[in-house]
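Take a look at subunit A:
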Amino acid sequence: MTAAMPAPTLQVLTANRLRDGAVLYRKGEGWVLTLAEADIYADKASADAALATATAELVRNLFVAPYLFEVRRQDDRVVPVKEREIIRAAGPTTYLYTGKQAGQFPPDPALEGPFQTSVTDA
Partner candidate 1 sequence: MPLIRVEGGKARIATDSFVAVADDAALPEGAVTVSLARFQKERDQLLARNTPIGVKLQSSENPELLGDDVNRLSLVVLEFPKFRDGRAFSWARMLRTRLGFTGEIRAVGDFLYDQVNYQRRVGFSAWEVREHFTVEMFERAFHEMTNVYQPSTDGRKTIRELRAER
Partner candidate 2 sequence: MLNSTAVQPNMYRYDEFDRKFVGERVEQFAYQVERRLKGELTEDQFKPLRLMNGLYLQLHAYMLRIAVPYGTLSSRQVRKLAHIARTYDKNFGHFTTRTNMQFNWIRLIDVPAIQRELASVEMHCIQTSGNCVRNTTADQFAGATDEEIEDPRPLAEIIRQWSSLHPEFVFLARKFKIAVGACKKDRAAMQWHDMAVQVVKNQEGRTGYLVMAGGGMGRTPYIAHVMKEFVEREDILAYLEAVLRVYNQDSRRDNIHKQRIKILINTIGPEEMRRRVEREFQELKKMGTLTLPKAELDRIAAYFAPPAFETGLPDTIPDAGPDFANWVKTNVNRHKAPGYAIATITLKTPGQVPGDATAEQMEAIADIMDEFSVGEVRVTHEQNLVLPHVRKKDLPAIHARLKALDFAAPNAGLITDIIACPGLDYCDLANARSIPIAQKIAKRFENLDRQHEIGELKIKISGCINACGHHHAGHIGILGVDKKGVEFYQLLLGGSGAEDSAIGTIMGPGFGEHEIADAVERVVGLYLKERKDGERFLDTYRRIGMEPFKNVAYQEQLYAAYTG
């Protein structure tokens, strides 16, 4: 007889877009704007690896301040555990016509897939 295993910590990697501050979520080797599309890391190793990769990519000067945060599954959705990340994923609760909830930020092709190389790359 074994005790029930605790639910694994699920994490998502986030950052802010440099040029306009928009909240980004990691997907594959790129970033998306909505939490629903983000990759979820089911174990510490893959989460840490994703953060390490993103940190190394800071020199691309496309995003800043990557970090991991906890999410949980609720029905068929992925929901942040902390209030701060709920608000960050949606927008301010004060004006519902602002922020991601209102589709405020435009997508950025340069961020969605593998980054374009350029002459300034080290």
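Definition applied: a residue touches a chain if its C-beta (ideal position, glycine included) is under 8 Å from a C-beta of that chain, and two chains touch if they have at least 3 such contacts; residues count from 1.
Selection criteria: all candidates are chains of the complex that A comes from, given by their letters.
Since this is a predicted model, take the numbers as computed values, not measurements.
Of the numbered candidates 1 or 2, 2 is the chain that subunit A touches in this complex. On subunit A, the positions that touch candidate 2 within their shared complex are 16, 18-23, 58-61, 64-65, 81-84, 87-88, 91-95, 97-100, 104, 120.
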